[in-house]
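With one protein chain removed, the remaining protein chains of the complex are shown where they sit.
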Amino acid sequence: MAEKKPTGTVLVAGAGVSGIKAAIELAEIGYKVLLTDASPQIGGILAKLDNQFPTDHCGMCRMLPLVGREYASQYCMRKGLYHENIEILPFTELKSVEGDAGNYTIELLQKARYIDTDKCNGLGECIKVCPVEVGDEFNHGLTKRKAVYKPVPHNTPQMLLIDMAACTKCGECVKVCPTNVINLEAEDELSTRQVHAIILASGVKLYNLEEFEDAKSWAVSPDVVSSLAFERIISGSGTFDGTIKRPSDGKAAKKIAWIQCMGSRNRRQKRDYCSSICCMFALKEAVLAKEKGGDDVETTIFYMDMRTFGKDFYQYYEKAVDEHGVKLIRCRVQGVMLNPDKSLSMRYFDSETQEFFVVDYDMVVLSTGQVPYETHKKLADLLHVAINAQGLLPTDPYEKVKLIKPGMFLCGSLMGLTDLSEAISSGIAAAGQVSRFLSGIDVTLLEEEEIPEPTAKDRDEPLISIVLCKCSEKAKESSVDFNALGAGLKKLNSVGEVNIIDMVCSDEGKQTVLDLLSKSKCNRLLIGACHPFMYRKSLKNLAKKAGFSASLFEIIDLSSIVHKGFFESETKDQTRLAYNEIRAVIENLKLKPALHVETLPINPAALVVGGGIAGMHAAFSLAQRGVKVHLVEKSDTLGGYAGTKIEHTIDGLTPISMAKDLTIKVLEHKHITLYKNCEVVATQGSLGAFETKIRDLAKEENFYLNHGAAIIATGGHEGVTAEYEYGNSDQILTQAELKDGLTTGEIDVGEAETIVMIQCVGSRQKDGREYCSRICCIGAIANALTIKEKNPEARVFILYRDVMTYGFAEQYYTQARLAGIIFVSYSLENKPKVELKDGSPVITFTEPVLNSEMQLSPDYLILSTGVDAEASNRDVGKAFSLPVNGDGFFVEADSKWRPVEFLKVGLYVAGVAHSPMTLKDAILQAEAAAHKTYAYLSGRKIHTAHVISKVHHAICVKCQRCVDICPYGARSYDEVLDRIIVDGATCQACGMCGVACQNNAAEIMGFSDKQIMAVIDARLYRDPVATTAQ
Amino acid sequence: MDFSSSDKDLWKQIYNTKDLLHCFNCSTCLSGCPASHGDPPLLVRNLARMVVYGLEEDLLNDDTPWACVSCSRCEEMCPMDVKPFEMILAIRRWQTLNDETRVPTAIVEIYKRGYTQSVGTNTELRKSLGLPELQTITKMPEMLKLYQEMLMKTPVVSENDYMFNEE
Partner (left out) sequence: MELCLFLGCNTPAIRPDVERAIRATMPELGVDLADAEGYVCCPAFGSFPSTDDDSYLASSGWNLSIAEAKGLDIMVQCGSCYSSLRMGRDHLAHDEEKLARVNELIELTGRKLECKTKVRHISEILYNEVGAEKISRSIKKNLSGLHGIVQYPCHTLFPSEIVGFEESPREPKALRILTEALGATVDHYSRELQCCGGAGGFSKSSPAEATEFAKTKLDAIIEETKADFIVVSCITCLMYLDNIQKKLNEVEGTDKYHIPVFDYNQLLALCMEFDPRQVASICTVPRNKVIDKIMAG
């Protein structure tokens, strides 16, 4: 007999946002995931952030899968993550990694929590009696915690632990623990596991104020805080209930300053890099401070360059400055002085007036960046690889989530501090890489869950079986009389039986329940237990095993009723409360229809629109995993802009030759069919079954392609301009023209004395490209360095607004200055002026350091005209009914949490079609988009949810209000059928259509008006005889 | 101001170091500088910019480098390690080299008596405090002569020897 193949198992080390995302993506396609985190909780930095740019809300749950949402346990992500295929191991360190690609033996050290969290009820009796108080790490020491504590206050269930360094072992907690789960002598446990691939997502160490010398000029008061600590100060669950008070004395903070580049862009301290995210972070915090603290809060950001380079960042920046009045001052300040009234004095220089100012602030927030090197060295040693020249983990030159060692990948801030959107994309891309890798080795997937159809029994008159777990009785606050409760419930209509059991969550308890239910004649089931989300998986399986339909099964959280204070204002009679709660659920359950799920027919082919590097990469990534790909390119060559025009980049990449290699791979792959000179005309259908009309431009004829999903990778090109006399002198060129000329030798700079470059031409302004094109600063530097190489005597000036050499690209800015390239900033209000004198450009500008007018007559004036979206994006958008923004780029489902997805399930975006980005970022997105596509086309069954919206066509007047209001684009009007149709995969059952429909023709299955009214009635009704006890 | 008249290589004459080129005009040097309180203020960042631009005339006529209190706070704080105090000294040297009126009178005094002021001549006061007589170079004419001989071999003293030789 052949040996059974092992289940593909992946270690994801690090449970921040990117790690979680990678884990979910892999779990969704059937791999087993070990998700570890060195800290006692999961969620990484995001656990501390209540508000994220650009909506200033939380949106973490948006990273959960949309299709199959009922099977991946859906829950508020800030509280926790539960997925059947993910084994979560917090407080666990990766100790060693041995073995070869596809076969790694790892050692995990699970640190002792001293509390068995599986059995702990999380009510925290132990916390109350613990006599030790220390600073709470979660709130950056702004609040106190006990030695036994909850690492993240809003996590559910409460994963308590004991801080043994602080614990005095007095034993008080052991005495009061109702579930007897505290063991003060517990020890760390070392375990060995086999995994087939590894994703590192452990993030990067952040600059902390205690450790580094340069922070000491600031650490003069508790009112000087790091930006993460400030998040805790303004958090609703933080230190001051969301109002902004300064930590020293709790006085309202009305004047707040942010200091950028704290710990970054500092050659003297050997940290000459940018931390990428701090500028947006500070802007967001400054806006939030105004929103939460009131209009009279003054916010000032001291900066060097506002690096608002990402999609929509610039618009947020404009809004922060113009609408919210956030003040920006370009000055790096040495430090702060603490005044007797606790205010903080800072002296700064205003270049515009050439004057010094001394201003007092209530609080100073330090925008603390990354300190990557230590993190990377440690990991490199563990993985037996050498760190690269920059001190970072060695990755593939083009694919930044791929380590040079096979089977090992990384994502998130380990690549350099990343914003949320990149953390998410990189998490998906890393999962994609793993799935590509595992498809080439001999492992299997976890078995798919069978979803039974409703049976005849399910359609019978409702008869409800109730199982109540009485473990919560043991909680001190509990006064529920379970016998009385059971007796009361038993009397209700449609209740077949009531079983009261102890410890349903235990193996014994589950067996008891299973035994009882197997004999049951009931067709509906209600289980009351504590922390039901925690046991959802096992309770659901229990119900299934006992033959109950998933749609006729409800779980109710008893602990929240018992938990002190929850309903205190209403009544203290907990038995009655529980009775009323449960009764309402019974009323609902009684009326529930037996729902079935639909298994979607999936055409396992993908359409990729655009044959640039991103499109080709996505196509190849899919084809490698056996997915058939239709690759449509409107021109007659593959490669797109970068792959046909850019010979080499500053970071040593060679896009043209890379595109050539990729083209060969694409052309040779049996799963990829290429359609050159073709464009998309129209498409219809939904996930699994799209039909797209293609126009062959050469043959001038149309044909149709059927596909299950599509990726839009239509790219972009260099921007055009008429500004600065462009077109009127052959001495005025764009950066691309210069690069071309320098490469071909058509432009000879050997004799040139002066060359001037102007950045942001037509960009980052309201009446132009209202965005940063990301690549122009680095591109200009690359060209300037080439000029200096060819002619070291030439003077090169770069007139810029903010130098956008974010992340480790800062090194190129430094390199450029060292080469003698002179950077001069200008403001949008005072742009340089260009005149032609005898056909040659003369530039006049205000030199900002000396604040004086200056003039240059350069041999060449080079314009950085940014990146424009493809004009055809609007047509492609129309064809797929996809939104395109004012600048012509596609609008993704959610800029942070769903960066490569469209609202309509089955459609994805990658590369410059999304926004201007570097080649590496485009490849990363392509990998992510390919993986999202693969997840649906891999051959696994894709089901709709039980609960989705449906249309009662008989009473529908086709007014299409529901179509307009649907936030997911799940509803559309089908002209052929002349009716409203619902895309069952895309519908998330939010209920908006039901609200919009004036005829009640839109209904969410399982949420009929009748059910809702019954629940409301039950909750309002007070049954005086329900409880006999007390 | 017209850049065409500026000397692009001036920085090599004044402060020929890669440290200077690292400067990104962040203003850190300014915010804690004592002499930046002066009138006119010493603006270290602006001087660095003038050197990079090669604004020769402006630099020659600028007195502010001499207002520096030599506290070197800017050296400590400069995130780019431009070593601004070294640059201030370098500008002074360049000015001295190109303009004899910039030669500090202090060096004439030191040449003459070893110090910028007379030291050890307050014998009575010293005695009243119980202090011993001090073996200053002023009191060791042979030594002082050697010192002067040595200084005469150094560039600024020898080039401006007329300032030192008159008795």
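A and B label the chains in the order they appear, each numbered from 1.
Please note the rule applied: contacts are C-beta pairs under 8 Å (C-beta built on N, C-alpha and C of every residue); 3 or more make two chains touch, one makes a residue touch a chain.
This is a predicted model, so every value here is computed, not measured.
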Contact partner of the left-out chain, one of A:T143, A:S217, A:T644 or A:S881: A:S217
Positions on chain B where the hidden chain makes contact: 34-35, 37-40, 42, 63, 66-73, 75-76, 83, 85, 89, 92-93, 96-97, 103-104, 106-107, 110, 114-122, 125-126, 128-131, 134-137, 140, 143, 146-147, 149-151, 153-157
Contact set of chain A toward the excluded chain (per top definition): 213-214, 216-217, 219, 335, 337-340, 345
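The definition used in the following text is that only the chains that are shown with their structure count from here on.
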Chain A and chain B: spacing of chain centres that average the CA atoms, whole Å: 56
Residues on chain A engaged by chain B in the complex (per definition of touch): 214, 217, 261, 265-269, 304, 330-335, 346-349, 351, 354, 356, 754, 793, 795, 813-814, 817-818, 820, 822-823, 825, 847-850, 852-857
Chain B - residues contacting chain A, complex: 1-4, 8, 18, 21-28, 30-32, 36-37, 41, 43, 45-46, 49-50, 52-53, 73, 77-81
